[in-house]
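Have a look at this one.
One chain of protein is taken out of this complex; the other chains stay put.
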Amino acid sequence: MTLLRRRKTRRLFALTMLMTGVLMLFANLAYAQGDEHSLSDLAISINTMWVLIAGFLVFFMQAGFGFLEAGFVRSKNVVNIMAENFLDTTMTTIGFWAAGFGIMFGSGTPFFGTEWFFLSGLPEEINGLPPLAFFFFQFAFSAAASTIASGLMAERTDFRADLIYSFLVGLVIYPVVGHWIWASDGWLAGMGFLDFAGSTVVHLVGALVGLAGTLVLGKRIDKEFGKTIRGHNIPLAAIGTFILWLGWFGFNPGSTLGATDVNAIALIVLNTDFAATTGAIVAIFLSYAYTGKWDVSMAFNGSLAGLVAITAPCAFVTPTMALLIGAIAGVLVYYGVDLMETLKIDDPVGAFPVHGINGIFGTLAIGLFATDGGLFYGGGFAQLGVQLVGVLAAIAYVFPISLLMFYIIKKTVGLRVEENIERAGIDGFYHGIASYPEFTPGAYSLPTKEYPGQQVSVLEKSS
Amino acid sequence: MTLLRRRKTRRLFALTMLMTGVLMLFANLAYAQGDEHSLSDLAISINTMWVLIAGFLVFFMQAGFGFLEAGFVRSKNVVNIMAENFLDTTMTTIGFWAAGFGIMFGSGTPFFGTEWFFLSGLPEEINGLPPLAFFFFQFAFSAAASTIASGLMAERTDFRADLIYSFLVGLVIYPVVGHWIWASDGWLAGMGFLDFAGSTVVHLVGALVGLAGTLVLGKRIDKEFGKTIRGHNIPLAAIGTFILWLGWFGFNPGSTLGATDVNAIALIVLNTDFAATTGAIVAIFLSYAYTGKWDVSMAFNGSLAGLVAITAPCAFVTPTMALLIGAIAGVLVYYGVDLMETLKIDDPVGAFPVHGINGIFGTLAIGLFATDGGLFYGGGFAQLGVQLVGVLAAIAYVFPISLLMFYIIKKTVGLRVEENIERAGIDGFYHGIASYPEFTPGAYSLPTKEYPGQQVSVLEKSS
Partner (left out) sequence: MTLLRRRKTRRLFALTMLMTGVLMLFANLAYAQGDEHSLSDLAISINTMWVLIAGFLVFFMQAGFGFLEAGFVRSKNVVNIMAENFLDTTMTTIGFWAAGFGIMFGSGTPFFGTEWFFLSGLPEEINGLPPLAFFFFQFAFSAAASTIASGLMAERTDFRADLIYSFLVGLVIYPVVGHWIWASDGWLAGMGFLDFAGSTVVHLVGALVGLAGTLVLGKRIDKEFGKTIRGHNIPLAAIGTFILWLGWFGFNPGSTLGATDVNAIALIVLNTDFAATTGAIVAIFLSYAYTGKWDVSMAFNGSLAGLVAITAPCAFVTPTMALLIGAIAGVLVYYGVDLMETLKIDDPVGAFPVHGINGIFGTLAIGLFATDGGLFYGGGFAQLGVQLVGVLAAIAYVFPISLLMFYIIKKTVGLRVEENIERAGIDGFYHGIASYPEFTPGAYSLPTKEYPGQQVSVLEKSS
């Protein structure tokens, strides 16, 4: 106090304070403007980077689906399934760009959005991200939904039909359910329905489209129920599975739309990994228990089943519950494959048990295991009931509209390849190339001149 | 005001201010030093992370090129093409480390840099990044340039020649054009020439080297123009294409050299994806229109054509223009493949239509479609003219020097494998292993003892 007693001292003090203030003001400006960055800006950078990198991984899942399916079909249809997966990505992009994104995330009604078509009229930001970054991440999700269906419809679908339904799934089927659940004004979102990264939105929807497709198509000519038609290339299926598992590290943690909540993203990453782990273990041990064989294709599908099942609850459950959810998914996929045989539904790659049955289970798992609101955590049946409503709503919309879509396609461009083409393999007639021309000469044996509209032999391309 | 009326009050006020000041100083220190981070530091972290991760993806493109080319050649030359792609990466690294990086980015003349050889004398930072991070990203680019050439020269090039030209491309051919365009004192940069991520710098340069190579080599013995020699493994080509598309998400957005401009990186990511999308669609639909076949290899090359074409303009055009640029690229690659047949230039994997023709188109596309300065946006012919100068300059330098390089290699170590080796396949004689020894026994049939300098049989390796 004595310091301030004299006028001179007071002046000194005041001057010091003034200088301090000016210095601090400069320091603050240095943070805020001098660096051309603010804390907010950097947080947006971090979140955008996370979402874009996650989107790259989700995009790469298209390759994963492609190789998994290619490995699980016969060599005579490998070019076809690769072409489907590759082109599905592109056709869905066009549909999602034209209308899907707007229907899904635009404002409008509780049932669909009515803005942002063709990327027009976008706001400054969506969910705190640059709109185009958000669009990119969401486009990658839409592509996954339509590609899942191709697995159920493998080895007999007309390629033009595949292009058309992929476009329509991205344009209108997938986005409507997405709007219900992920748009702020969606009616299921309003009810408190939770689906963190898309067990229902992506996986169940894709599986329902495919289920409708396989039912309208009917079984493959060569399929005898109760017997497995083995895939032609297990390493290829392994590549697909590993890429899908990797891609899920974008799919689930990217759905936080940011990386600033570090505990959330760490939990989600670990839960994702854990569910895949126990899904694979349980499914292959079941196969060993029943058949005496360590069926690695069951391990692949088991890991994917765990990944699908943890997709909805990944942000809401503990790692221990993730291990449990994965284990249950492994059980479900094992018996699910048998169930498809019993029901005489031809699902060449096991896509419905993986994406459909476990899409449902994962969605309900929130109602069972969520730390906040789950039945087994004392939350009662309220959340579980809401989850069930969401699942039923998705089924009630997607399944009939898909049946209708495939029926119309069947009656117009045609849904299924001709019988002799199916027997010979789709690759030769539809794509003009064999998957391994030096190793599968039979793929070229089909005479192609007989078919109208096909001008050249499969072996040649006019220059 | 009354607060300050009495001396006692003033003292209290002064003390409060002093304490406030001290507290705030501490708070500021807490931001600046206490946390050991400043906003600038974190921005550098974000940018470095982005560029390194982008570099990982660009590095992985070497695998993409390798599998695409491996899938498109015959099984007897698969080990060779994999070895070329794998070793190209390493040889280019040595060349780029020794001199390429310094020539490309060092200061010196408008035509080439004259510092930073062997990473010596690096500054504290380059373009706001740790110099080694910048070097890593740029090395990955240089590797892409030299690998592109191997596609045009596939199935007949001497492996030693491949190692030598890869080294020289990274050492001196690629970096000179790079300096003109990307160094701050480059003469094309000074003219206002724009090439955001390298349609000219990487793709056109690589394609021109390869074009010179294939012209000096001549066509493959088995090649009949107007007929396609089918690749041996379509799934392998699909893996390559998917990896390349993924890698481009590093190639283009990483070229921002940072992630703090979030709207820019989001735009670039989406434009990259969109151009690939329409490139694939247009190319496969053209193939269907002309041949009645959905040629998936055309879809692969179409997507890559779109990616090459959007590489230069990705930061300067709207997403809608990216869709258009990709579509045009799809047209160009389709007719480009035919053009190579007509001109009787043997390009086994279609690398020149993809990287050369679309490298040129992508560079010119800035002059046509750039929101700022493009012809169709009212910018007149000024930018287009500058773009054309850059393309012509790159051709005028790279093509003759590459012809000279291959001519010298031809006259010294030899450029082309012997005829009977080419017929039997390069794998057995040059590499001593077959790509699929259990499935391609013919690869072992060539007697190897006859050739001087080859001490052991292909089947054995002395321990």
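Order of writing sets the chain letters: A and B. Residues in each chain are counted from 1.
Throughout what follows, a contact is a pair of C-beta atoms (placed from the backbone, for glycine too) under 8 Å apart; a residue touches a chain by one contact, two chains touch by 3 or more.
Given the structure is predicted, the values throughout are model-derived calculations rather than measurements.
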Which of these, B:Leu42, B:Leu188 or B:Ala322, touches the one chain of the complex that we don't see? B:Leu42
By the document's definition of touch, the residue of A:Asp195, A:Asp295 or A:Asp427 touching the omitted chain is A:Asp295
In the whole complex, of B:Phe60, B:Trp187, B:Tyr290 or B:Tyr377, the residue touching the missing chain would be B:Phe60
Taking the full complex into account, find the residue in A:Phe118, A:Phe225 or A:Phe381 that is in contact with the omitted chain. A:Phe225
Checked against the full complex, the residue among A:Leu39, A:Ile221 or A:Ala382 that touches the missing chain is A:Leu39
Even though one chain is hidden, which residues of chain A still touch it in the full complex? 10-11, 14-15, 17-18, 21, 24-25, 28, 31-32, 38-40, 42-43, 46, 49-50, 53, 57, 74-75, 225-228, 230-235, 238-239, 241-243, 245-246, 249, 253, 259-260, 262-263, 265-267, 269-270, 273-274, 276-278, 280-281, 284, 290-297, 299-300, 303, 319-320, 323, 338, 341-342, 439-440
Pick out the residues on chain B that sit against the missing chain. 1, 4, 10, 13-14, 17, 20-21, 24, 27-28, 31, 35-39, 41-42, 44-46, 48-49, 52-53, 55-56, 59-60, 62-63, 66-67, 70, 78-79, 82-83, 86-87, 89-91, 93-94, 97, 118-119, 129-133, 135-136, 139, 159, 233, 236, 239, 430-439, 451, 453-456, 458-463
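We adopt the following convention: only the chains that are shown with their structure count from here on.
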In whole angstrom, the CA-centroid distance of chain A from chain B equals 29
